[in-house]
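Just dropping this structure here.
With one protein chain held back, the other chains of the complex are shown just where they sit.
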Amino acid sequence: MRPSLALLRKDLLLERRAPESVPAMLLFSLTTFVLFHFGIGRDEVTGSLAAGVLLVTLLFAAILGINRLFVSEHEEGGFDAVLMAPIDRTAFFFAKAGALFVFLVLVEIVAMAGFSILLLGVSPWPTLPGLILVLVLLNIALSTVGTLVSALAIQTRARDLIVPLVGLPMLVPALIAAARACAPLFAAGGPGSIPGKWLLVLGLYDLVFGLLAYAVFEFLLED
Amino acid sequence: MRPSLALLRKDLLLERRAPESVPAMLLFSLTTFVLFHFGIGRDEVTGSLAAGVLLVTLLFAAILGINRLFVSEHEEGGFDAVLMAPIDRTAFFFAKAGALFVFLVLVEIVAMAGFSILLLGVSPWPTLPGLILVLVLLNIALSTVGTLVSALAIQTRARDLIVPLVGLPMLVPALIAAARACAPLFAAGGPGSIPGKWLLVLGLYDLVFGLLAYAVFEFLLED
Amino acid sequence: MATAPAIELRGVGRRYGERLALVDVSVSVPAGATLVVFGPNGAGKSTLLRMLATLLRPHAGSARILGEPLPKRDWEVRGRIGLLAHEGMLYRDLSARENLRFHARLHKLPERRVEELLERSELLPRANDPVRTLSRGLLQRVAVCRSVLHDPELLLLDEPRANLDPAARALIEPLIGRVSGRTRVVTSHDPAGGLAEADIALGLRGGRTELLAPAAEVDTIAIEALYR
Amino acid sequence: MATAPAIELRGVGRRYGERLALVDVSVSVPAGATLVVFGPNGAGKSTLLRMLATLLRPHAGSARILGEPLPKRDWEVRGRIGLLAHEGMLYRDLSARENLRFHARLHKLPERRVEELLERSELLPRANDPVRTLSRGLLQRVAVCRSVLHDPELLLLDEPRANLDPAARALIEPLIGRVSGRTRVVTSHDPAGGLAEADIALGLRGGRTELLAPAAEVDTIAIEALYR
Partner (left out) sequence: MHGKGLRALSLVTFAALAATFALVFFYAPLDADQGFIQKIFYLHVPVAIVTLVAYVVAAGFAIAHLRTGNRQWDLRSYTTIHIALIFNIVGLVTGSIWAKASWGHWWVWDEPTLVSFLIVFLLFATYQPLRFSIEDPERQARYASVFSIMGGAFVPLNFIAVREATGYVHPRVLASTDGGLPGSMAFVFVIAIISVALLFATIVAYEISSKNTSWQIRALRRRALGDDAVTPLGRTAAPTMGTSLRGAS
């Protein structure tokens, strides 16, 4: 655990020193809400449309963060020095997934506020408990799969293409489940209950892909 | 013109060596259509929703291409060597904007086919003449402003963040105009005529931002 | 008493794709000794060092570092090796101090050690600047500090003095020089200077061993012949 | 006949943010002469070279390169200056040949020139490999070729021989050495070697001029004093 924390701390320090991912993801989300507003020509969205707009936006924002997750390791060969340290290689996985999770939570807090103000046609407060549950499950999916995809992409010559290309389809099932789970929350008549089926699918995705990502991750770090 | 061609040739060489931008933008568009389907839960879209989905997707795809436009220049300081060559700095502008325009046209041809098959609720053929007009105007906006933003971003440490952050808001007016112009084309009852007002706005945007981008471009290349 | 050699390579080979970067290299370095690697550009010196650092796995032959076979038991030697490569291996946006503190934490070292090194390499006035803004030579000094931070038993130095001014060279001598008392592998393009600090000299050329002898038995002419 | 000096700096200064990298530097270099810049790490040598290359604009003072004032008329001198910096300034995914051809096209030179340079620097066998896969020293050779490709009147060399093996140093000597007959500005960390090729010696320290004299009047002790 110790090395994971040291790594996580370094990532948060880098982000504080040169704040990039979080503000970028944030601004991106807000801009996208505005784009949607004009793009689809609706002043307010509810139900499945609301869930779709919110989650597609968060997914794209996450892709931004995933893209940069390993950049700092790559420049100047800093990663090599870390690889030579006497730490378990899965410590990276936890550190990076942890950092991404933290970033996502920060982004979601503000993005959700923006979304409620700009687009959402119903009051956000009653939806909160359910929404938090879904977002936590979604964040687990985004951060585990995202960490894997990011590590996969960083050694290629086209990181910024590989990340969305591989990451987006891979995350489609999680998006579907999250969007379906959220849709009743935003129903025009007041929040309905979350279909347990979709929580189950999302949880299954987290479990399967989280474990898989963890298991194969170290193969990405070897020479 | 000669130096523009030499630069364009190098870009196309790099793209042929590793075909990246165009196929990536393409796949990205198709995946985004699928995401939209599940996100907003519609099987078919028409009217302003169709225009919104199509144009937001194209905009994001363009961002991918813009992102990579100056990447090769940045690594290893190769750009500095180019800056020291005895060529007019606006030659860059034409070379890069030209490359981007070509990429966009290629992407749009396939993306439009995918969109018609996957999501569009009306026949695409009657919309074509109007659509081509709007897309050409939009491409001019995307490639001139995109080149500017890409050059801006490449000098910063967070290229992949700056591009969407600066690019998206900057392109909002073009997107609005294009979306409003397209909406009647996709009307459920058969294509209506394009509101001249929005074509005018789009043309004005091209003129003003195209000229501006051209004019301020060289300041971005200086120290 | 026969202690195991710190480095023992037998017929080691390494490819990049199809290009052979090292072919059939066998060398044994006793603990505490200095191996200096000579060879023209592209001979495979950096590749050898990265392999000894466990960052590249050998594609042929067998390698033992600090008594452990590679790549099988590489986790046993991690943390006991220090590498100074062509690039700084630092986080560009963190300062020298933050970079070193991070590595200190990974190696479970006290922060005292970081301050001590910053002071000894006269980096204190620039310790809080992001390393991105340091000049090439200052960056090299930070990299030196990073490589010796955890007091490694085996030190791998790839042209350690490149870009350093004469004063800085003297300054880091106690850290990476012979007086540091570590087992060292050093690459060099300076026949006379390289030989002076060597116990064993290894000459590579096109990845193959052209010369391997105790430094005392080699003269600069033999080294210079490598480049012909 | 009084030809204009190739370089004429008067009270030139340059900041990075608040940090002064060059303060009040005045120096004049006649055409065909060699200025060698000494100074400890972080003295401002690379900054000076990048400024002479028109890549950084001076923040104070006035600069004339090849008779043209900077930064006002920098387009006049572009294409007449060659810079060899710490990094290679090459496209990593293009081969040595493609990199050089690209620059040849920018400078409107025949491809013959590219082949000639590749041959003279003995890069032909590796000319089609992406430069990313070259060893540090081979990369440096490609960078040297790039910097002299367009036969520049003024050559700016930042530690040009770092990472090169002795044979390669001899190989590129006709390209960038005194015998090339160009006006040159060279940075060096080697007092004796640097002085040997200098007509004028400039010593910087913390961005300030500590020493400026014809090389004949300077000895290595004066240079070494810079580092103290």
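We just call them A, B, C and D in the order they show up, numbering each chain from 1.
Basically, a residue touches a chain if its C-beta (ideal position, glycine included) is under 8 Å from a C-beta of that chain, and two chains touch if they have at least 3 such contacts.
Being a predicted model, the structure only gives us computed values, none of them experimental.
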Inquiry  = Looking at the full complex, which residue from A:V56, A:L83, A:V166 or A:I194 touches the chain that isn't shown here?
reply    = A:V166
Query = Considering the entire assembly, which residues of subunit A contact the chain that has been omitted?
reply = 145, 148, 152, 155-158, 161-162, 165-166, 169-170, 172-173, 176-177, 180, 197-198, 201, 204-205, 208-209, 212-213, 216, 219-220, 222-223
Remark   = Those residues of subunit C that touch the unshown chain are 11, 13, 15-20, 23-24, 59-61
Request  = List the residues of subunit B that touch the chain left out of this view.
outcome  = 17-18, 20, 23-24, 27, 30-31, 34, 37-38, 43, 117-118
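Going forward, only the chains that are shown with their structure count from here on.
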Query = From the centre of subunit B, which chain's CA centre is farthest?
reply = C
Note = Per the C-alpha centroid definition, the whole-Å distance linking subunit A and subunit C comes out as 40
Remark   = Expressed in whole Å, how far the mean CA point of subunit A lies from that of subunit D is 47
Remark   = Touching two or more other chains in subunit D are residues 93
Query = What are the residue numbers in subunit B that touch two or more other chains?
reply = 18, 157
Message = Applying the document's contact rule, which stretches of subunit C touch subunit D when the two form their complex?
response = 16, 19, 39-43, 46, 86, 126, 133-138, 140-141, 159, 162-168, 189, 191, 224, 227-228
Ask   = Which of the residues in subunit C come into contact with subunit A in the complex?
value = 50, 53-57, 71, 75, 78-81, 83, 85, 87-94, 98, 102-103, 105-108, 130, 146
Ask   = Quick one: in the complex, what on subunit B touches subunit A?
value = 18, 20-21, 24, 27-28, 31-32, 34-36, 38-41, 48-49, 51-53, 55-56, 59-60, 64, 67-68, 157-158, 160-161, 164-165, 168-169, 172, 175-176, 179-180, 183
